[in-house]
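Quick notes on the structure that follows.
Every protein chain but one is kept in place in this view of the complex.
As written, the chain order gives the labels A, B and C, with residue 1 at the start of each chain.
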Amino acid sequence: MIPRSSSDRFHDHCGVFGVFGHAEAAHLVYLGLYALQHRGQESAGIVSSDGARLSIEKGMGLVNDVFDEARLAALPGTAAIGHVRYSTVGSSLSVNAQPLLIDCHRGSIALCHNGNLVNANALRRDLESHGSIFQSSSDTEVILHLYARSQHRRLEEAVAASLSDVMGAFSLLFLTPEKMVAARDPSGFRPLSIGRLGESVILSSETCALDLIGAEFVRDVEPGEILVVSADGTLSLHPFPQQRPSHCVFEHVYFARPDSVVFGNNVLETRLRLGRLLAREAPAAADIVVPVPDSGIGAALGYAEESGLPFVWGLIRNHYIGRTFIEPKQSIRSFGVKIKLNPVRAALKGKSVVLIDDSIVRGTTSKKIVAMVRAAGAREVHMRISSPPTIGPCYYGIDTPLQSELIAANQTVEEIGRFIGVNSLGYVSLDALFSAVGDPRGALHCHACFSGRYPVEAGRNEGPLIPFEKQRD
Amino acid sequence: MIPRSSSDRFHDHCGVFGVFGHAEAAHLVYLGLYALQHRGQESAGIVSSDGARLSIEKGMGLVNDVFDEARLAALPGTAAIGHVRYSTVGSSLSVNAQPLLIDCHRGSIALCHNGNLVNANALRRDLESHGSIFQSSSDTEVILHLYARSQHRRLEEAVAASLSDVMGAFSLLFLTPEKMVAARDPSGFRPLSIGRLGESVILSSETCALDLIGAEFVRDVEPGEILVVSADGTLSLHPFPQQRPSHCVFEHVYFARPDSVVFGNNVLETRLRLGRLLAREAPAAADIVVPVPDSGIGAALGYAEESGLPFVWGLIRNHYIGRTFIEPKQSIRSFGVKIKLNPVRAALKGKSVVLIDDSIVRGTTSKKIVAMVRAAGAREVHMRISSPPTIGPCYYGIDTPLQSELIAANQTVEEIGRFIGVNSLGYVSLDALFSAVGDPRGALHCHACFSGRYPVEAGRNEGPLIPFEKQRD
Amino acid sequence: MIPRSSSDRFHDHCGVFGVFGHAEAAHLVYLGLYALQHRGQESAGIVSSDGARLSIEKGMGLVNDVFDEARLAALPGTAAIGHVRYSTVGSSLSVNAQPLLIDCHRGSIALCHNGNLVNANALRRDLESHGSIFQSSSDTEVILHLYARSQHRRLEEAVAASLSDVMGAFSLLFLTPEKMVAARDPSGFRPLSIGRLGESVILSSETCALDLIGAEFVRDVEPGEILVVSADGTLSLHPFPQQRPSHCVFEHVYFARPDSVVFGNNVLETRLRLGRLLAREAPAAADIVVPVPDSGIGAALGYAEESGLPFVWGLIRNHYIGRTFIEPKQSIRSFGVKIKLNPVRAALKGKSVVLIDDSIVRGTTSKKIVAMVRAAGAREVHMRISSPPTIGPCYYGIDTPLQSELIAANQTVEEIGRFIGVNSLGYVSLDALFSAVGDPRGALHCHACFSGRYPVEAGRNEGPLIPFEKQRD
Partner (left out) sequence: MIPRSSSDRFHDHCGVFGVFGHAEAAHLVYLGLYALQHRGQESAGIVSSDGARLSIEKGMGLVNDVFDEARLAALPGTAAIGHVRYSTVGSSLSVNAQPLLIDCHRGSIALCHNGNLVNANALRRDLESHGSIFQSSSDTEVILHLYARSQHRRLEEAVAASLSDVMGAFSLLFLTPEKMVAARDPSGFRPLSIGRLGESVILSSETCALDLIGAEFVRDVEPGEILVVSADGTLSLHPFPQQRPSHCVFEHVYFARPDSVVFGNNVLETRLRLGRLLAREAPAAADIVVPVPDSGIGAALGYAEESGLPFVWGLIRNHYIGRTFIEPKQSIRSFGVKIKLNPVRAALKGKSVVLIDDSIVRGTTSKKIVAMVRAAGAREVHMRISSPPTIGPCYYGIDTPLQSELIAANQTVEEIGRFIGVNSLGYVSLDALFSAVGDPRGALHCHACFSGRYPVEAGRNEGPLIPFEKQRD
């Protein structure tokens, strides 16, 4: 492993966006990445093709920091793909910024990846033992090596062959001088949608980015589908053995933007349903419903509607927080939370509050929020969570902490409630979650983080699983 | 005039924060400015005192961009004042960044200003005719010249004398090596609050910044009060003729953060009241209430509560928009709005929508939002505004457009409704606004932008008014 | 005083360049500043006029760091003045970067200054007592205040009046929207030359910058002359009482570039003469003559010629040294010198070396160089200095250390020789210096740093002298 930082892991949590057949391809990708910025703030990059050559611009930071007019102007051509990457504190490695752009015997190719391969370490060791060199700690580089080693003549066959060896989650965009290729793993872990803007083909992690550029949503790339877009039109392949879908249920719960349609459901609607079901399953004798903004808003509105309790905007979020906030040396109580959230005393004073959040990971942040709400005068605090207890780490592209750090993997609901200091704590049930996402038996989703039941990949040898990572908190 | 840019005006819209008597004074000011960032994103600066000398660090951009550990470390001492400045596109002059720091026969002094002087041009001409030189286009520099020319021996007398000549709005923080001085104009146009953190005295434009550092809110600096904070304690002076207060009513409506207490009222509570009154005065036969986020949220919650209509989170705001967004060359419909807001189709489709915003300035943005909501499938759009029609520009520190550009100054409500393309349009009445801010006869506020009645400054000659500026839209 | 840094002084050591009547005025100034970069590396700035308005761009660093195409493009018009400022470690204050640009009752005016006023503190105190405020620690700001306070109607009269009050050294360029004004103090301390490029009037601290842009050297601005350049032509005024010239003799010795003509003499020729005279006055029984590059090269060539000893390029200078070199923590012998100079062992080994430098200030650097030359194998080291012992600080624009730090002010030549570790030490005599600069009795130059005899300013009250500063070493 390249020990460039304290992080020795394969990790990923990202957004991808591609345009084929548009005079302002790179500029549209830039706009699309803006709309996907919530999926990754560490780095941003775009590769464009003018039909003969690929050009690349990428860097650390927000889309707005990385790109200016000059850098967009340096991305000529009518096809382009782009990527935003998740920020994990302390391992901001520019070498891992995407797209990756390489040369091989097939020519130049660029790649963007949202997801996480579970057998990347094994594949990497195998590739290394056959003489491959790695210049990043990204699992995505593994795919490019497999592609470069494929002996298949045609691009789509080489892509299919290389992806046959990988297991786990991948929503991919490739770009060669002539073609854009989209691919989604057979389980369909991560989203990837197709749009159309006039004659141009658009690909995006979420539909909210299609809306921004005025593109029409066509359909999702299907699990296991490879889509080859070229001047000759669009070719759809299904080269992998079919398999039960395992859509990431956490996209509904927290990650996707409320205005997106993910796996066929509008995210806001799903969160409203989760809130309603939560109100039924975990009612609270309280005065008001207060969301932890912004992620708890949808569920809080549903909870308020179902419970009849008033929805109160009792915590205000400061949206100007940058990546490098300098912590004060002196102890300010609950400081880590305060820089983002401030309670509205007038709204909370003397009230029994139902506080709605989407999940509890380690519990430390929730504990600070609860203390802050109490300090603002709340009489009682009842925490309600719009997802089931988080008991398992994710191996498919969401950066989660070690199982030992997941409070719900180690403590009862009652213990958690005591730890975070609430009068009562309630979660939505797994069945309610399945119902809210329109998958009553949970047969179409990956819900391993809530159920502990990890998807089995059909017809493949299970490789060694990737060590998991710490989750947002 | 120094023609350094296309702007030849005195303008201002800012936040100030000061700390006296704390070992981490500059760091606390940095935190305070973070919480006041919504009051200005163009520049940020801090001056600190170590008891003998003043140190300054300032620059263009957000607090997060301007300050790092090294720059904070270059601000030693136990007293500090800081400033964030409003961003007006195209006139980002680093020479106007505050605090201003000068030397004069009294020694070194730094100044931060929130507000706008209405007789600055006249004073400047007069000062220039007596040999003063100006290095910025800021009205704040006028105050420093008056201070430097004062013959009074004591600091507080010199401050009072210099402020006796200026008219208009000022919430000021001065810092000398030994003392911090706060001053608020006799009309009390702009807010300025006093806090206490242990033995330290804190001053802040808004109380939300006191919350962040864990300081206790003590009281507002009174209109016309000069507060001198030194190692000897705090001295309060009232050197100006008393005068009817003219608190800026627009702070309640839009500018202050919902978690702040401004002029004695919590901002969120006021906005909820405005929403309720709006529902009574301008009901709509609609299906759902949708806020224009973030400014319309408070009123929308109040409107929904009063009307019984469901509150729906139908427009999603992208908070990652930076200052230098590169517009696409191609025409994307409603683009200028889309980069910030995206409708949730599932929530709007087929619905008759009451859209709640805090104000309409030129009407062009509202027109785009309405078109976007209709394109998302809304059956009807009824716009409701939680303030009266904006008919007059502001001379007291809010950057507003020319009267000729204010749509409500030139068209009837019906005409505006047609222009922005709604099925119906309604505003809250002036009386309801007065009622919502707890000032039933409007006697304590400046409401010139809504009523056209500008405050008369008691016992002073009215100088020539400053040309006004374009307002946020 | 504004205590923004550890430096509480008025200091200056700079280059100025101006162009009037050229379509690429700002670009020519940029080129001129390049050629004057050796006169100051701390900051660079340009103000241009388009006939109606002044535009400014300035910043910390080399010309190459401060200016790019965009910043040059932001300087429209056919007239421009520019400035490079001396780098004094630890007091890099952006507030002191020039040109200064102000507004006053006469309109906008910009100013560049090379030199140092000896009564600036007194004038500043007086101005402050009449209400002036200062925003820099530069003595140049004093001139602008005097100008702004002048009641004379015409520009040239106001300039003349304001300069009547100042004593010391000034070579100035003013720019108003319509006119460029050059002024030189009656003693003519610092150089200022007039050039012509087609119809355009050029002004430059040194003629080497005229050469670069292909301008023809016309003549020097005369001591005490004010030159007003406008669309109406060029007007020459001599408003001050005439006075004995006091050209800075150190410009010949060290500061000016060898290809410049300064005070009527080519600098390289002068240095060759100094070397020849040095060889006569202080011969050495040695094998080779080695210059300390680059400043000692001219004199070393003269010394070699006169003595018949071979000129050997025995010390190589690394020209890539930036402003912020990070010193190693470990002790490397003679490190501070080694990063700039490296001996050529093959050339020095076993040789008796005459080492030629232009001056010795504190002696610490010379000591390191001598040690380095010995370590490289030199058998003997005889140091010869192409100027007399430096015994007095400069008050006229050269940054010199305290008299107590000038080794020659406190020790005999023999003691200095022992301190720096040479076999013998010799200086050129004052008379030889006078002879070399074509001023046999020293009547036309200021040579206070060598003779201790400071020029008396005719018909003026001697104000309190400015504390002096540390010199390059």
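Simple rule for what comes next: contacts are C-beta pairs under 8 Å (C-beta built on N, C-alpha and C of every residue); 3 or more make two chains touch, one makes a residue touch a chain.
Quantities reported herein were computed from a predicted structural model and do not represent experimental measurements.
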Neighbouring shown chains of the undisplayed chain, as defined at the top: A, C
Residue, one of A:78, A:132 or A:386, that touches the chain absent here: A:132
Residue in contact with the excluded chain [from C:97, C:110, C:127 or C:208]: C:208
Hidden partner chain, touching residue among C:16, C:63 or C:203: C:63
Subunit C residues touching the omitted chain (full complex): 23-24, 27-28, 30-31, 34-35, 37-38, 41, 62-65, 67-69, 72, 208, 211-214, 257-259, 261, 266, 268-269, 297-298, 301, 305, 310-313, 316, 318-326, 328-330, 332-333, 338-339, 342-347
Interface with the undisplayed chain - residues on subunit A: 1-4, 52-56, 100-105, 108, 125, 128-135, 137, 144-145, 148-149
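Note that only the chains that are shown with their structure count from here on.
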Arrangement of touching chains [line / ring / star / complete / other]: line
Chains linked by the largest number of contacting C-beta pairs: A-B
Approximate Å spacing (C-alpha centroids) for the pair subunit A, subunit B: 36
Chain centre separation in whole Å, for subunit C relative to subunit A (CA means): 60
In subunit A, residues with contacts to at least two other chains: none
